[in-house]
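Removed: one protein chain of the complex. Kept in place: all other protein chains.
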Amino acid sequence: MAVQTSISEGNKDFSRIPKDIGSSQKINRVSLTYAQGVMRTLKQNSLAMISLAFIAFIVLVAIVGPMILPDYQKQDLLHALEAQSGAHWFGTDTLGRDVLTRLVRGTRISLSIGFIAETINLVIGIIIGGISGYMGGKADMFIMRVIDIVVSIPQMIIMILLLTVMKGSVGTLLIALCVTGWTGLARLVRGQVLSLRENEYAMAAQVLGASKWRILKTHLIPNCIGPILVNYTMSVPGAIGAEAYLSYLGLGISIPEASWGNLLQMGTDQFPGALWLFFTPAIVFALTMLAFNLLGDGLRDALDPQMRR
Amino acid sequence: MKRYILQRLGIAAITIFVVITLTFFLMHMIPGSPIARENANMTEEVRAALTSNYGLNKPLGEQYIIYITNILHGNFGTSIAYSNRSVTDIIKTAFPVSADLGLRALLIGVSLGVALGIVSALRHNKGWDRFASVIAVIGISVPSFIIGTLLQAAFGLWLSSWVKDIFHTSFQLFPISRWESFRYTILPSFALGIGSIAIIARLMRSSMLDVIGQDYIKTARSKGISNTAILWKHEVRNALIPVVTVVGRMVGVICTGSFVVESLFAIPGLGKYYVNSVTARDYTLTMGLTIFYAIFVVISSLAVDILYCVIDPRVRYTGVSK
Partner (left out) sequence: MIVIIEIKDLRVSFHTYFGEVQAVRGVNLKLNDNDTLAIVGESGCGKSVTALSIMRIHNMETTEFKSGKILFDGTDLFKLSEKEMQNIRGNQIGMIFQDPMTALNPSMTVGNQIAEVLLRHGRDANAKRLSSKDAKERAIELLRRVKTPSPERRANQFPYEFSGGMLQRAVIAMAMACSPKVLIADEPTTALDVTVQAQILDLIKEMQSERRVSLIIITHDLGVVANIAKNVAVMYGGLIVESGAIGDIFYRSSHPYTRGLLDSISRKNGAKNEPLRSIEGTPPDLVDPPAGCPFTDRCEYAMRVCKDHMPPESALSETHLCRCWMLDPECPLKLERRKL
């Protein structure tokens, strides 16, 4: 800076040095790869990190819990509708079943529905979207029109209709969730593939002689993976919520099987007489939904380089 | 533009046709369905009406054609559970209730959502923004039946017992069931509206942040326009454009009411009839309501999209056609 010009006479070294283009092109700031940048931003987002930890915990409970706890269907009519106690930490329900055990079982069922349904949607969406974008032309037109139609039918109506016909179970719920659930992802993937086919940077890469695989690897996959990840994180709570909604209406998982939806249904039925029956599943359910949404938000912000200003 | 409208019309027609067909065949797949075969707990009159209306003694293909012709004539048949009422009649009484509830909820959602979105964009990454976005995430995460139950508990039970203790009156300021005067509408409207507050607040926030970063805001500042005028005339006005598009699309869905909120608050709207028809195995009513619901949602969203196109040619550049 200007201050440093005051150097004593005769101390100036006027010997020539060569040009140093390399060092002028060196970026002095912390250089981050895309993934590193994403991770760094995500880690700074404490809400997202807490959410991630909570989801990990809840998943662990869903896996390990049912192995440790006793039978979730065991009835004990003598101790029906009892509040929290040493024997039943979260109380008992109308037929004297232990709420904690049922909650843990319900966690396993509800999370499974959420993850499995969205994984199926993910696969269908990627395949259909990929085909649509890659083939282009008439096939693309056709697929897009089909998607337009599927999207314009109110989703809840289709699910209710299907569940009126089929008996509510994990399997039928998965079918109901996957009939229409893949459209969002298919559109997203198609959009990415199409933009890749048309975009200048991909064309530039092709002109420069990059192989198809290289373009796929360096452009398509990195461009897709972020939005897909965000979409997935946001869709899982959607599926879990849909299960709760349907079970609440008496169309989802029916007792004696446990799910967050039918636990909540019983909770609202017994409200406000047996508060624990409502609040225990409601809190776990709401926190999980919150965690997924906050994590999804965090991911989306982290993946958007513009947010890193 | 003509092409766009024609294409949308075509898709809408196909969608409605698909829903009708799907409903018809799914309903015939149900074991024990009165439409599928004879059912013991039905009066002779109802059976006779059903047989003549749906042509139950005819082959499936013919029944399907009769069914479609009936719908085209606005005849959705007779309810099984409410034996003296036609489905059309039920829709006529229930739809206004649902639309009323839905529009109130939408009003709450839009006004509070837009306000919350503006505040959090202006306090970007500061306390208020964090607060507002947590509220928004909660609104999205917690389903309406939990919020509704909590509202019922807070206002219907705890507040009213407190009022009872102090004022010795059993007057309920916010009744928790039925749909009578304005007081009755408040809690259900909020229970239904909180979800849309959250959606609109988020959308408004990101839209505002986008607009604030635009060059034309810098231009406005370079003109010496005051910050308040910039906020309302330039920022909010432009940020509202995508919000209006989304709200327009919500109108159709929200006007048909809500299965959960109507059941929870005992509101005689479409949603409550729908849920009742499903649990009471009132198949004709389920079918009729499903089709009405689908037709209404499809047509209203079509109408909104076409309206945008006509009113504002810029939408074609920025929104709907995408």
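All chains are identified by letter, namely A and B, in their written order; residue positions are counted from 1 within each chain.
As a convention for this text, a contact is a pair of C-beta atoms (placed from the backbone, for glycine too) under 8 Å apart; a residue touches a chain by one contact, two chains touch by 3 or more.
Just so we're clear, the structure is a prediction, and the values are computed from it rather than from any experiment.
Novice: Can you say which of A:Ile17, A:Ile68 or A:Leu208 touches the chain missing from this structure?
Specialist: Residue touching the chain left out of view: A:Ile17.
Novice: So one chain is hidden, and I want to know which residue out of B:Asn75, B:Ser177, B:Ser206 or B:Asn238 touches that hidden chain in the complete assembly.
Specialist: B:Asn238
Novice: What residues on chain B make contact with the chain left out of this view?
Specialist: 124, 214-216, 218-227, 233-234, 237-238, 241, 314, 317
Novice: Mind listing the chain A residues that contact the chain we can't see here?
Specialist: For chain A, the residues touching the absent chain are 1-5, 7, 9-10, 12-21, 23-30, 308-309.
Convention: only the chains that are shown with their structure count from here on.
Novice: Round to the nearest whole Å and give the separation of the Cα centres of chain A and chain B.
Specialist: Roughly 25 Å, centre to centre.
Novice: Show me the residue ranges of chain A that touch chain B in the complex, using the header's touch definition.
Specialist: Checking each residue of chain A against chain B gives 47, 145, 148-149, 152-154, 156-158, 160-162, 164-165, 237, 241, 244-245, 248-251, 264, 267-268, 271-272, 278, 282, 285-286, 289-290, 292-294, 297.
Novice: Show me the residue ranges of chain B that touch chain A in the complex, using the header's touch definition.
Specialist: Where chain B meets chain A, its residues are 11-12, 14-15, 18-19, 22-23, 26-27, 29-30, 133-134, 137-138, 140-143, 145-146, 149, 152-153, 157, 253, 259-260, 263-264, 274-275, 278-279, 286, 290, 293-294, 297-298, 301.
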